[in-house]
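Notes follow once the structure below has been shown.
Note that this complex is displayed minus one protein chain, with the remaining chains in position.
Labels A and B are assigned to the chains in the order they are written; within every chain, residues are numbered from 1.
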Amino acid sequence: MNLLLFGLLNIIGILLALVIGAALLTWIERRLLGFWQDRRGPNRVGPFGSLQVVADMIKILFKQDWIPPFADRYVFVLAPAVVMVAGLLGFAVIPVTPSIGIAGNWNIGVLFFLAMASLSVYSVVLAGWASNSKYSLLGGMRAAAQMVTYEVFMGLSLIGVVMLSGSFNLTDIVRAQRNIWFIIPQFIGFIVFLMAGIAETHRLPFDLPEGENELGAGFHTEYSGMKFGMFFIGEYIGILLTAAMITVLFFGGWEGPFLPPILWFMLKLSVFVIFFILLRAALPRPRYDQLMSYGWKVLLPLSLLNVVITGAVMLASGPAG
Amino acid sequence: MNDAFYVASGIAVLSTALAITRANGVHALLYLVISLLAVALVFYTLGAAFAAALEVIVYAGAIIVLMVFLVMMLNLGGAAAARETQWMKPRVWIGPAILGIVLEAEIVSILARGDAGVPSLAVILPRDVGIAMFGPYLLCVELASMLLLAALAGAYRLAYLERAEG
């Protein structure tokens, strides 16, 4: 009973933290982008503008939630739910600390994360199709091609980590990094995973599915009100998820001296979230064919090379544990 | 676990039936995705976690996405859906349906005679799958990889021809 209660608390706590964190990220991102562009960003509502989130939330909740008459109603409503569900489910396998985390000790943790990442393609594709408008369709098609492509490298880049730790279990992977973070032996894997993670969450500079200047807003052109809000929050949950995965897989998760594990996790997580925002502030979008050929011609060979080298080194250094 | 198995398989059967009968291509594919997810759950309840994860990643996450992509590119409108509905006449589906029912009855009778229910659980780890694939089934894996390589080369050739002409 006690265990069940603890589990429930765990789930509710993580869900709340995620959703609130994702909402806060909208403010943090705008603030940071402001600073990086020599502006101040939203600083009016509440202390340092932190209540901007609440103001935005109230606004978006009271906006007209419009379903275009030419849209496919059911799929149109389904699409934003998929992105939220896939993002939140993906977080289930993240071990925040040894005790906090919903299924951090699951024996197919990495695979489950990849599965959820691949399912989140549907939200974008279905949104693009169901809106029945050309910009949305183009955005959805771009997103489908981009995300299916980058999923391949995302999976392959993690193989090195899995080989080194000998497990798909994320808790084991963190434990295996007690001596050395996997960023050092798996640097190529880290780079590929970072790129693929950005492309999977379709964040800048890889946000071609929603390129404003050519597609309106891409797949969510026709969305309004809270459905748009769900896409928005879903994107930030995707950022949090990718940053958390990078932390867990390459930077030793909760491991660290002096501070309690949860603080270490949060610290590493926020560094990567800020890095994601910095990428947005600094880099321009590539062209679409550049994006695709970069993926297939650079990242795929790199990740395969990484697997081969890791395997060779492991073979040379004797039987793995 | 038993309940989850039955619920998941029920969902799988139902959504597959719906996938067959939908006139709208994307709706049919969506039901197919649901069916695949349910099958993944069935695998998981049977202890094959690795197979379940791969089912979601490969089938639901990649192959059906490509199918949806294709349907989107073809941009089938209401006319196509109407045509599909026309094809759904009893004359067309009654034959396969009878055959399906016969098969179903066979399976049910076999299950009823034998020890029905979920077989005993043995959790199969990814490590076991790997050892099996590159141990006793090495030849099969190599043959499959040859086949895939041939398919890849063929696809490349076709795309290359198209590009050369266009």
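Convention: a contact is a pair of C-beta atoms (placed from the backbone, for glycine too) under 8 Å apart; a residue touches a chain by one contact, two chains touch by 3 or more.
One rule holds in what follows: contacts and distances are computed from a predicted model.
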Of the listed "Multicomponent Na+:H+ antiporter subunit B", "ABC transporter permease", "Lactose/L-arabinose transport system substrate-binding protein" or "NADH-quinone oxidoreductase subunit I", the name UniProt assigns to the chain that isn't shown is "NADH-quinone oxidoreductase subunit I"
I'd like the shown chains that the missing chain touches, ordered by label. A
Touch assignment to the omitted chain, from A:51, A:152, A:279 or A:300, lands on A:279
On subunit A, the omitted chain is touched by residues 32, 34-40, 278-279, 281-283
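Simple rule for what comes next: only the chains that are shown with their structure count from here on.
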Where subunit A and subunit B are represented by their mean Cα positions, the distance between them in whole Å: 28
Residue positions on subunit B within touch of subunit A in the complex are 24, 26-27, 30, 33, 49-50, 52-54, 56-57, 60-62, 65-66, 68-69, 71-73, 75, 123, 125-126
In the complex, the residues of subunit A that touch subunit B are 72, 74-75, 78, 107-108, 111-112, 114-115, 117-119, 121-122, 125-126, 128-130, 137, 140-141, 144-145, 147-148, 151, 155, 168
